[in-house]
Structure formats: structure tokens, C-alpha cells
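For reference, the structure is listed below as C-alpha cells.
What follows is part of the complex, with its chains left where they were.
Should a chain be cited, it is by its letter among A, B and C, assigned in written order, with residues numbered from 1 in that chain.
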């Protein structure tokens, strides 16, 4: 039988959680051959070398693309993109994929789509058609227009893709594959969770305590507002500082503005000696989901707050425009970057404690659905 | 008063004819400062060094970007794109444009849009929303999703842009600026036209004759069918060979497949000693429009056949899928790449001779309209 | 009068100290116009953004080249070089220098030399002909073979350059311009020095004390042994740990291996809570020279230990092969990467306290000499 070669490209820790169940399902499909190309911040020490998570899950990585030009300015991001296109061209020419499979809306994934497009390789896109507030939305819709096969997570997303003049018979609502993974993660006992790296401090210093309630804080730079990222981070930290509940903060991603957010975190901690605040470069997905499971509230602008928290009924305070229009459950309160507003929202959520569970982004079978469709589809480059 | 800096990027001879009147109008607008960046095949000897046309029109070019990786394969095109993004990042960082203005749907223009997008530079797009058959259509719609300000040529195009979820108040029907230029070109006497370079042979060899009727032939590679380009060119030449009317052929553009089309032309001419066939690397736009004015028929798959011929009522035989769904006047017959079909269509058109004039793509004021809107708009990077 | 344009390229903090006096002298020469291009790690936050030192000295920087591909592996260094050549080609094409002036032997400077060479720009080279142990020596001699005008620091270096078949009338012994700067730095009072940033801790934490003797420690990665850098750093720290004298450590440069050296430093400090050890990302040159002036001993493999310490008679322990064959004064003891050997050497040097001053690398007029020769020379690209 003639296998179809599906090449997955991932360059960012947030993507892998949404690709994992699909990759497992592709591997399990006899009609499909999986190729994995990893690039961008996944390969960098400074971002926790998250490529290790993929290898720890027993995947074989076919190529690693070092393309990040240092600086975390928009110009450095743009040059990284140029370099990625050059390298991925050679890489895809060698792998000769029948389909390139990508997820989401990240600027650093765009070069893979552009390279594939020049090389006449059909593109399949997971998570198209979602509406959010940040510039990621432009990229998401741009990728939709590049793509030949669409796997939106919700009916509402499907409608937008078709409205954008994509062929209806090429659009399949599958749910979001990140949910597959989440629903399959074994709950860890809370005590065990807090005793497992990377949560406890390595060096005898203070560690977060399993016995106390805690906030989960993840705030990424909004690249169109990257000169305001410092102040935005300070506003959030100031609100948290008033709450003074134990807080587990996960570092921002590689986008323009992240350097100043990291600086904001460091200076705030030094100034106020925030003994309730614990910072992590990267936590494995399993750990993250279990942290989410027991959290009193998730705060920031990560898509996890919107997409995954509803499955556990965890209260979410979603700050700023980065996720503005995203579909969400009733567990989310949206705020601006105003410290008082954030404070009030967190306070309110902490009082509510838990919301009813909702299945907004699918029921956990997205990976298998996507692999099946990939194996049966006859994709042509001419749309 | 604070001027807005509008940066125009052009990398292909076909773009300049659609940018010229806009560029003139921007220069004339006190509220706007024009910056011109030229790249791609416009700078190559092999493609007639068409950058000279721009300089001959008294424009000052701010930067020239040499980015073409030799080979005319998809991989070479992709690497050229990567290189262009790297160079344009540095270039745009120096120029600091308020808006990047681009036209159309060419693969080689995409890097400018990607670079601007990473750099948070708003993008204005001329000629979005048109439907055609080739992969250019994907690029056109991709650019629409990147763009912040839209200048479609027709109401039908405007509707598609809005359908694709762009904000209606950001979409302006202006007509196509190429028409501005065309309607302003002074008709040259046919005899003079055929005595002016580059039409007559430089070296005492045979030259085309003003006294005979002639076909204008322009066939570009369709990049998604680039392995069929050789055969497609031969099919057209075979049809022309049966007609045996004097034919002026203009060489294909730089896209993947062009090398084999040039090879097809050369071999066909050597094999059949086609004394009715005259080939030109590049003709200036003025010459081209005057050649179109007197042509008995325009044959091939150039957008000129569709867009400009209706203004003169010239019969057009449009071959293959490259312009398949494009709006056109009643003067166009569409055919496949079948030699017999092409032959019959040309024969029929030659009998009809002339069609009534139609104004499909605007009435010749697009440039001024676009410059006015650019000067008055308040464009934000967040869509 | 027709000015000659001299373009200086610097991409590394260690280079600027050797270029500063030459740059000042070029600016002062009416026959010369100075252009400054800065790239590499000088532009990176992670390396102290040392470009600021240049601007603080009132120099105008003409272009900044962001070219560092993140990773600090040999492959990342090689790609950074490729990217630098692409960018510098555009940069030099715009600046059109009559001469490119570079200093020393660093891998990250090589791209400037290669780009200039392709562009037929003559190259002037400061500090050629020196013998050292590391791979830098290859680069230094490679640059000599690329260069058209040579400014070695010593007669011994001149002899080697001529032996390598360079024309004797193109080789001028000028002394090393770093010495010009050093001899002109006003001695700061030791107490004041220790109260001036960046020496005191910003945040109320422990600061080094002006009242205690101290060791100055600077150890860079040796790129040909970059997999041993971790162990080499640990060996040095272990020796220092036995001495337990107050130690000021300056972080390694950007070369392959630096990441693991930084890791070694961090882990060692965490394990042993080294309260005598103070780390600095970057100290301005003036501060550095004043620190050297009062140091009890300089330890590591920086060229400063060899080249500059003799002017103050400061004992130096030079570790490993990085500076192996470099000319030096009687104040240097060479050791291997053996912890015991390093310990014994430091101990011995601390007992000796001070050596007589020696003028090994010139008498402080190199900058003026070089500018004069540049202004008078008639350099041809054909060697």
C-alpha cells in the first residue's frame, strides 16, 4: 500500500500539546507515515529545551532546524522567519511530504507554511477559524487561506472558514486535539505533584506548598503591543501582590516583548520580595494540566485559560486583548490591563471557587478523527 | 504637517504597470512621502533589467534588493523568498514606512508582506478579491488576510474581501491603476511603433512588419503545473504555427517552469524555422499597450489579455487555468491547453476582428483615489 | 581633498578596547572618514549590550547588524557567519568603504573579512602575526592572508607576517592600540571604584569589598575544546575555592561552549555557596583596567592577562592552551586545566604580589600611527 507522508512542524511549546494526540494517531494509522520537524524556541536552552518533551514521548524527530536570530525584537523575529524558510525548503525537499500539518496561529510557524506553499506541498491546518483579539488572529486566517484541509475545533470556527471562501468539503470539525491529551492525563495526587520536579526548588530554597491554595499565572507578550508588555506584566503582578495567594508563574514565550516581561518579573520580585511567587521556565504538559486541575484560578492571557480550564471548571481571569473574541465557557472573566480591574476579577473568581464542567472544544477524539481524514483525503495543491 | 511614508515594493515587471499611476499620485500628495524598494527579477539582466523602466519614469529608487536564487525551481523560489525576508527586514527597519503598499498576487511579492507583518507595518493591497484559476489566487487571498487596507478594482472583488471577514470600512473600490496608465498612453502610429526599439531587430536580421496583421502571444508558467509548462507552450506554438500569422511573442516571467518554456520556444523555432515568429525579452509598457492596440488577437494566459484588452475591444484567447475565473469582457474566449481548441479559438477571433469597448476594471482614476485614501486613513496594525 | 572612507567592524566586546584609540585617531585625521558597523554579541542583552560603551564614547554607529543565531553551538556560530556575510554585503555596498579595518582573530569577525574580500574592498588588520595556542591562531593567520595592510603589535609578529609571504612594505609595527587606551585611563581610587556600578550589588545583596584583596577571573571557552569547557571551568573554580580570596569573575564571551561554562559557574556557586565570588556580565573597559590595576592576581585565559597585565606588573595565571604561545612578560605563569596546578600557581603569584612593569605590546601611540599610515597608504586590492 502506498503510504502518505505527513510532516508535522512545531516550533513552540504551546503547539506540541495540541499536536501530540494527532501525532500518536498518525503513527497508528497504517496508511500514514509520520515525519517530525522541530524548530524555533523548542530547541533553545533559554526556553527549556522543550524538544525533550517530544522525544520523551517516544517520537523520532527527523530534523531539527536552528533558526532563531537572537534579540526578541520584531526584526529578529522576521529574520528568524527568513532563515527558517531557507532551511525548511531544503528540509522539505529532502522529506518530500504529501501534506504539511500545522496547528494554530503562531508567527513562528508561518515560515513552514510559506515554504510548503512555494514547494507545492498541500497544507492541513488544525484550529483554524477561531476568533481572538491579538495579531495571532491575522496569522490564523492567513494560514487558513494557505491551507488545503481544515480541522477547526468548533462549528463556529467551521462557519468562519467557509465564509472565507474555503471549500466546505475541505473543512472538518474535529474538536481540538489538546483536549484529547488533557482528558487522558492521569490525575496526580496533589501532594505528589508538588514533590515532583520541576515544582520543588532544586537547591533547598523555598518551594511552593501543596497545602496552600494557589493561582496559576501565565502571561505572554501581545506582539502588537510589545512596547507595553513591561507595564502590562507589572499591572498583573500588582494585582496578584494584593491577593497575596501562593502563585505559580510560568514564563512568557519567545515573542517580541518577552525580554521586557522577564525583566518586569525580576524587578518586581526583587523590589517586593514576593515570597508567595514561584517562577518556572517550563513545566511539562502533564504537570501543567495537573496544576490547572487543582488551581484556585488561572490568570493571564494564555489560550489554556480559555480552552482548557472549562474542562475542569476552573475560574479564569483573562487579561487584555490577546484572547479577546475566543469562544469560551462561563468560567471566564475578561479584563483589561488595569491592576484594580484584574484584582477585582481574581477576588470574585476566588469566591466562586468552581464552575460546572463544559466541553467547548471537543470531546477528546480529535487526533483519531484528523488522522482518519488525512488518510482518506485526496488533497490537491490547486485549491 | 506630518507626512505618512508609503513604501512601495515591486519585484516583477507586471507589477510596475499597475503601480505607476499610484506612485505618481503618491508623489503628488503633500501628505505622503514615497519610498520605492525594487527586488526580484526586475533587477536581472536575464529579465530585461526592467528596473530601468521605473528610473526612466523619473522615480528615485531607495533600495535594490538582490534576492533571486538561481534555478527557477520551486525550491529556488522558496529560498529567494527567505533571502528576501532577511534583506527586506533590514531595509524596512531603515525606511520605517507607515504603510507598505503592494499590488496583486505574485509569489515573489509575498516576502515583503511577511516581513512587514513581522515588523508591525500596516499593509495596503491593490487588486485583492479577484478570482482566477491559478495558485496566484491563494496568494492574493493570503495577502488580503495580511492587509489592513484594501483597494479592489471591482465591486465583485470588494464583496469577496468583505466575505473573507475583512472590515467593510477598510475596503475601497478604486478600479485598477493599470487602467489609469493605459488610458493615458498616447497612441503611436503603427509604422513608427514598428520602427522603434525593441521591435526592430538590432542586427540587420528579420524584423516584424508594420504592414502585416499580427498576434500578440504571452504565456507564463502556471506554477502548480510547472512540469507541464513545456508541453503547454508547445501546444500553443503548434496552434500558432497552423495560423501562420505574424506573431510577436513576449518571454515568460521568472516563475518555476519558465526555463522549460524558454527551451520549448527555442526548440520549436529551430525545428520549424518559424519565420513569422518574433521573440522579445521585454517590451516597455507603452510599446506593449500600443502593440495591444493594433493586435489582431492576444493569445496566452497573461492578465493583460483579460484586464486590458477589453478597453480596446481586442479579441483574446485565454489559455488554461491561470486566469480561469477572472472577471472579463465579452472579448475573451477561454480554452484548455489543447492545440486544436486553441487553433479554433484564434481562428474565430481573427474573423471577428474587433469587439465593442468595455470598462471592466475602472475608469482610469485609481491612482489618485488610492493616494487620497492613503493620506486620509488612520491605519492600525491591530485589525 | 578626497577623503578615504575607513570602515571599522566590531562584533565583540574584547575588540572594542583594541579599536577605540584607532577610531579616535581616524576621526581626528582630516584625510579619513570613519564609518562604524557593529554586529554580533555587542548588540545582545545577554552579553551586556556592549554597543552602549561605543555610543557612550560619542561615536556614531552607522549600521547595526543583528546576525547571531541562538544556540552557542558550532553550527549556530557557522550560520551566524553566513547571515552576517549576507547582511554585511548589503551594508558595505551602501557604505562603499575604501578600507575595512579589523582587529585580531575572532571567529565572529571573519564574515566581515570574507564579505569585504568578495566585494574587492581592501582589508587592514590590526594585531596579525601573533602566536597563541587556540584555534583563534588559524583565524588570525587566515585574516593576514586576506589582508592588504598589516599593523602587528610587535617585531616578532611582523616577522611571522612577512614569512607568510606578505609584502614587507605593507607591514607596520605599531604596538597594540589597546595599550593606548589603558595607559590613558585615569586611575580611580580603589574605594570609589568599588562604589561605582556595576561593581556594587544593585539590590542590597552582598557586594565585593574594596578593603579586601581580590583575584580577577576571566575564562573564555576554547572553541576546539568546547565539550570540555564545563570541566575546565569547574577545575578553575575548585582552585579558587581553595584560595578563598575575594574573586571578581567576568562572564565568558559568546563562543561555542559558553553556555556550559555559565552553567558550571551557577551550579558551583549554588553547591558551595561561594560567598567570596562575585559575577559580572560585563564591566566597562575603564572599570576593568582599574580592577586589573589593584588586583592581586589575574586568572583565566583572557588575552588581557597576557597583554595588559605586564603594564601594571600584575601577576597572571594563564590557564590552558588558548593563549599558549603568546608573547608575554615575566609576570605570567602558564598552567594546564588541572585544579591542583592552578591552585599552586595562584598561591605562588599571590606571594610574589607585584612584578616590574614591562612594555611588551607598544608604548601607547598605536592609534595615531595606524591612522597616519591609513591616510598615506595607496592600497590596491590585487596583492
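Methods note: a residue touches a chain if its C-beta (ideal position, glycine included) is under 8 Å from a C-beta of that chain, and two chains touch if they have at least 3 such contacts.
Bear in mind that the values here come from a model prediction, so they are computed numbers and not experimental data.
*Asks:* Could you work out how many identical chains the complete complex has, if 3 are displayed?
*Replies:* 4
Note that in this section only the chains that are shown with their structure count from here on.
*Asks:* Select, from all pairs of chains, the pair with the highest number of C-beta pairs in contact.
*Replies:* Answer by contact count: the chains A-B.
*Asks:* Quick check: how many Å separate the C-alpha centres of chain A and chain B?
*Replies:* Computed value for the inter-centroid distance: 40 Å.
*Asks:* I'd like the Å distance between the centres of chain B and chain C, where a centre is the mean of that chain's Cα atoms.
*Replies:* Computed value for the inter-centroid distance: 54 Å.
*Asks:* Enumerate the residues of chain C that touch no fewer than two other chains.
*Replies:* Answer for chain C, listing residues that touch two or more other chains: 83.
*Asks:* Using the touch definition from the top, list the residues of chain B that touch chain C in their complex.
*Replies:* On the chain B side, the touching residues are 83, 86-87, 90.
*Asks:* Sort out for me which residues of chain A touch chain C in the complex.
*Replies:* The contact residues of chain A facing chain C are 43-46, 66-71, 73, 75-76, 79, 83, 203, 259, 270.
*Asks:* Could you list, by residue number, the parts of chain B that touch chain A in their complex?
*Replies:* Going through chain B, the ones touching chain A are 74-75, 77-79, 81-86, 89-90, 93, 107, 110-111, 114-115, 117-120, 134-135, 137-138, 141-142, 144-146, 160, 163-165, 223-224, 321, 381-383.
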